[in-house]
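The complex appears here without one of its protein chains, the remainder shown in place.
And then subunit A:
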Amino acid sequence: MTQPVEEVYSLVLDADQLEQCTSMQQDEFGVLESIYPEFVSSRNLDGDALKLEIPVQFGTTKSVLISEPPPPSNTGIASLPEKKQTLQSISLTTLPPILINITLPRSYPLQKPPVITSIRATHIWLSEVEVLQSTLIELWQTAEPVLFNWIEYIRTGDFLEKLNLVSPGNSDIIALPHPAPRLIAPLLLEYDSSAQSSQFAQNSYPCSVCLTSLKGSKCLQLKCKHIFCRTCLEDFWKMCIAEGDISRVGCPDPECVKKANEAGEEEVARVVTEAELQRWKWLREKRNVERDPTVVHCPVAVCQAPVPKPIDADKETPGWSRLRTCPRCGYSFCAFCRRTWHGPLDKCPIAQYEHLALEYLGAEEGSPERAKLERRFGKANIIRLVATYEEEKANMQWLSSSTMQCPGCQCHVEKNMGCNHMTCWKCSQHFCYRCGERLNPDQPYAHFSNPKHGCFNQLFDVIDVPEAEWELEE
């Protein structure tokens, strides 16, 4: 119906106006090509056909919900149990380009809008292209060039609102109907990540270390979002790795330095050489081992490899939980006394673990030092060890204060009554209970009657004296 009318109008345009149209078209094309060179492919030989390839660039991350469109309700199968809807939710900052083929009528823009010969979305992520097409045509106003507006309208994603794809409450949520959400989601994600990296490579970023501006392809964005040039990061990290100062291998930003943000393996691998990466990993492992309180070092002098606590050590019986086996040399030893594994039943000799007990007792309750030991050996174990130590110590004290060792068999003897001349019940050795000296079995009392000797007149201890005094008083 309208066609003949337009034809009539087109006849009205005179040669001057047509020429004006041609020059306006050329100007517009020139503008587009300089602003969005990657969106416009050059005109064909005839000069009136144009191909636009416009990606959607949100500028922020949007969450895109892809769901199957609801089945038409008025069909015969409506009564069937409703098919479970598949829903995919992904975060995107871009969507693949909308491809538009256009021919420009000779009387565009003065009299006619551009003619859209075809419109489709890459990967067919958008099915309602017809609606978009009519919307684009509506944007045209007589005598106004419209292509730039079209590009902006699509690039910014504004058209999604017109297509009712933006969640009414939250503009950061886009609901995208698609017959196969599972198929389209990975395609959209792949496009998004490649678009981001190519965009990053094209932009320029100022590196605040060398104070120059460089193309993104020469820069690296760290996980804290700070961007530095690769050369600076390489120089910095190489130096730190060479000096063994791996805590500085991280973002050079002052805030990140204060927070001690260290770089991840992925980042380090992208910046330094393979040999440096290996050294960095080795240094990091070494440091982590040094920090890890559960690790003990292999007592074999030539090995000294870190030996981690077995995962189920805490669940083992107390005896077995002391067992450690060096992963490097295979030496099995006791974590407490560091001697060759002496089985789950034998106790560690007190001298071997005394330092541990003293270390534990020396630290305050709840202190990090105690926590460290508790993690290394298990809390119950260390408490048991300390209890054993304290008991042993008490025993030792009692032994040294209340008993005398037989000089013959080293057996401890406690005297409960009688004189200081002792005869060992085990080896029959005669000895003085006061000084531990061996006594002549034939003349054992000579020891106590020699005035030059310290035990002179001490056959009986002072304890007996009060009784004697009491007797005297009586």
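Note that a residue touches a chain if its C-beta (ideal position, glycine included) is under 8 Å from a C-beta of that chain, and two chains touch if they have at least 3 such contacts; residues count from 1.
In this section, contacts and distances are computed from a predicted model.
Engineer: The chain that is not shown, which UniProt protein name from "Ubiquitin-conjugating enzyme E2 1", "Bola-like protein-domain-containing protein", "Mitochondrial ATP synthase epsilon chain domain-containing protein" or "Proteasome subunit beta" does it carry?
Structural biologist: Answer from the record: the omitted chain is "Ubiquitin-conjugating enzyme E2 1".
Engineer: Looking beyond the chains shown, say which of A:231, A:352 or A:388 touches the absent one.
Structural biologist: Of the candidates A:231, A:352 or A:388, A:231 is in touch with the missing chain.
Engineer: Identify the residue among A:105, A:177, A:252 or A:306 that touches the chain left out of the display.
Structural biologist: A:252
Engineer: Pick out the residues on subunit A that sit against the missing chain.
Structural biologist: 208-212, 231-232, 235-236, 239-240, 252-254, 256-258
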